[in-house]
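With one protein chain removed, the remaining protein chains of the complex are shown where they sit.
Chains here go by letter, A and B, matching the order in which they are written, and residues are numbered from 1 within each.
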Amino acid sequence: MTTIKTGLLAATALLLAVPAQAEWAPSRPIEFVVASGAGGGTDNFARTIQAILTRDGIIDNPVVVLNKGGGSGAEAFLYARQNDGDPHKLIFGTNNVYLLPHVAKLAYTVEDLQPVAALALDEFLVWVKADSPYQTVMDLVNAAKDAPGTIPFGGSQSKDTDETLVALIEQTTGADFKYIPFNGGGEVGVQLAGGHVAANVNNPNENAGQWQAGAVRPLCVFAPQRMAESAPISGDMGWHDIPTCKEQGLEIDSYQMPRTVWLPAGTEPDVLAYYEAALQKVAESDAWKEYLAKTSQSASFLTGDELAKFIETSEGNAVKVFEAEGWTAK
Amino acid sequence: MGNFDLLMHGFGVAITPMHLMLMVGGVLMGLIVGVLPGLGAPNGVSLLIPLTFALDPTSAIILLSSMYWGALFGGSTTSILFNIPGEPSSVATTFDGYPMARAGQSTRALTLAFMSAGFGALLGVIVITLLAGWASNFALRFGAPEYFAVYFLAFAAFVGMGSAAPMKTLVSLAAGLLLASVGMDSVTGSIRLTFGFEDLLGGISFLVVVIGLFGIGELLSTVQEGLRFRGVASKIDLRDVFKTIAELPRYWATYIRSGLIGIWMGITPGGPTAASFMSYGIARSSSRKGAPFGTGRPEGIVAPETADHSAGSCAMLPMLALGVPSSATAAVMMGGLMIWGLTPGPMLFATQPDFVWGLIASMYVSNLIGVVLVLATVPMFAALLRIPFTIIGPMIVAICFVGAYTVSNATFDLWLVLIFGLVGYLFSRLDYPLAPLVLAMVLGHKAENAFHQSMLLSDGSLGIFFSNPLVSGIMAVGIALLVLPKLMAFGSRFRRRVPVE
């Protein structure tokens, strides 16, 4: 019985595959659905890829970008579910694709999307105001232990990557901060420079301008090793001179945000292969390397099993934090 | 006078044949984007960003900012002619612009709007030129309580002195606040008031509501009166343009006041939309003689337009110097900056003088180009009104729906436009004011966020709103604006009564 079923399935698959002539190629304009508003980090990510794809002639079909940033990006992922099996829609996000359904009651699950690739990792750093008394991250943590719940820690959005990281620091060290959510990284950066919060965990390019001006300074980076060499940013310090948090005694190995590309679930395997190849070419282009350097993100091209493994680990770690904080939506 | 030399250097960078071409092209594209409701400056600018990879950053920002100016100019056109705000910040222009156009003075209304806009922009750029360093330091002093105080001030300035029935104003305001809170709340991370509808997850777009309330609502009122636009067929005469320009100096007080409000709201996080409402509210309360506002008062056009544009140009300053955009378009441009490898921040002025001062110089030039181009289009737009209603009416309807669709590519928004069209018609027939609803939708959620952040900072104590001179001062002005007109009205009624008795 089962063999017949498998045989039938295989036959159907063959029948379906034959007219498509194995190699799939897009036959109409491709939609880039961006899980953030215009101007956000994800938006820049998608538009850079769009520019490289068309300029280098990797994809000849026109590419249009749609911003669906509502509900912290959930709008874009719901859109993917509504368009399942559509090979002409790519969804651009971060780790929010697989983390959002854990903290909010939403009408999609991560199974509604097919991961295609991760193209970059954005780092997280602990920043304080330049004249703040904290010299290492442990100074900050100990101060929060001495006076629990009084040190204001700014971050972008609620129950999102920033608050998750702050919660992770608290769970690792037993410190207690007062987390204040703002609308975006840029806003948190200015709140820190103005002294309205004591610290933040911004990505490098969200705080670089203020660092350059000497208004804020980084304490440490949540990465297994230091960031890549760069020209000095502030004084004689460059990105590579920032110690990792682990070096300073904060036991968090790594906390990074992937920039990810997804397809709606239910497309042919050829479609996935096609986009993987196209994005591979993007990741190898000089323009892409330039974008990574300018936005101080780390290069990392993941597809297939590697990507699945990365998502599994990243999701598992975050869910542990969510459960400890009682954020999981049921 | 260091800034002056730098500005002259900037002019050297900005004025090249190539840059002038980009400015003209940018302004023209912006005009189209601005005229179409829904398709606003943020969309337009973000669509151009991939094209700018081939340009050097200075040329790129000149193109993008020129488009922004064009869109700001274009947005006022449809506000005045059809009561459909092309941009959120031109909603307040409809209040007096449309009645004036309906009274047969569309050329005058458009000219007033464009000249005021140009003046506002100029004022804004002058402030950026002279006070760049000081202003960005000032903006740093704004934490959550100060943000809330600014929003409160904007509310107070506008709502404090409405003429409609108080309970109807309250209904309109509360409905706007409720609509604004639909969707994801960024401070608590909870999804609110969606009742399980996926379409509501992204919230109810302010733009879609405005297109329905004003655009479709107005068409319904027009149809009820007969299938033609009410009394707009005026003859178009270039002399009208010059006559209007000649009357401008009369409104000098409104110009200066509105320009200052715009500059303030552009540097602090209020943004152009809040600035135009606030400026209109204050102009209304400080005028004593003449026809009431809302019936085609020239000051009712001058005030919001001047403030809108001075805020729009000043919004570039916090974006460049702090990395905080105080308008949606500035946010998109900042994304561009990062892709081009420029880091917005206090050091940008020192490390990239060509870029910064080239941009500032281009703001003078491209706004000038904008005013000239847009004035040249006045006769063309005014001629649109001569097309029979049975043709132009359905076209406006189609453009409204297309515009609403492009806001977030959601078909659900088409239904919203229809529903809010009916609401707009009902409200205006029954004398419910629409402006409080619109203002509440623009500022309601931001004000709530800032309030909530302040409460987190202060552990729930309201004292934080009076914790330093800056925030106390803004709050005090807000309260005064809210209370004084009522007291004065009460006082004058009392005085008037005395002799009678």
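In this text, a residue touches a chain if its C-beta (ideal position, glycine included) is under 8 Å from a C-beta of that chain, and two chains touch if they have at least 3 such contacts.
We take it that contacts and distances are computed from a predicted model.
*Asks:* As a check of understanding, state which of "Tripartite tricarboxylate transporter TctB family protein", "Molybdopterin oxidoreductase family protein", "Spermidine/putrescine transport system permease protein PotB" or "Formyltransferase/hydrolase complex Fhc subunit A" is the UniProt name of the chain not shown.
*Replies:* The missing chain's protein name, per its UniProt entry, is "Tripartite tricarboxylate transporter TctB family protein".
*Asks:* Just one of B:26, B:44 or B:478 touches the chain that is missing; which is it?
*Replies:* B:44
*Asks:* Of the listed residues B:42, B:57, B:393 or B:433, which contacts the missing chain in the full complex?
*Replies:* Counting the whole complex, the residue in contact with the absent chain is B:393.
*Asks:* Of the residues listed, B:55, B:103, B:131 or B:171, which one is in contact with the missing chain?
*Replies:* Here the residue in touch with the unshown chain is B:171.
*Asks:* For the chain not shown, which residue from A:62, A:148 or A:174 touches it across the whole complex?
*Replies:* A:62
*Asks:* Take the complete complex as the reference. Which residues in subunit A touch the chain that isn't displayed?
*Replies:* Residue positions of subunit A that touch the missing chain: 28-29, 31, 62, 64, 66.
*Asks:* Of the residues in subunit B, which ones touch the absent chain?
*Replies:* 29, 32-33, 36, 39, 43-44, 47, 165, 167-168, 170-171, 174-175, 177-178, 181, 185, 188, 190, 192-195, 216, 219-220, 223-227, 388, 390-391, 393-395, 397-398, 401-402, 405-406, 409, 411, 414-415, 418, 421-422, 426-427, 429-430, 432, 448, 451-452, 454-456, 459-460
The rule we apply is simple: only the chains that are shown with their structure count from here on.
*Asks:* Report the residues of subunit A in contact with subunit B in the complex, numbered from low to high.
*Replies:* Where subunit A meets subunit B, its residues are 37-40, 43-44, 47-48, 50-51, 54-55, 65-72, 74-75, 78, 103-107, 152, 157-160, 163, 178-183, 186-187, 189-191, 193-194, 196, 205-206, 208-213, 215, 287, 290-291, 293-295.
*Asks:* Name, in rising order, each residue of subunit B that touches subunit A in their complex.
*Replies:* Residues 42-43, 45-47, 49-50, 53-54, 139-144, 183-191, 198, 201-203, 322-325, 328, 331-335, 338-341, 343-348, 351, 408-409, 449, 453, 456-457.
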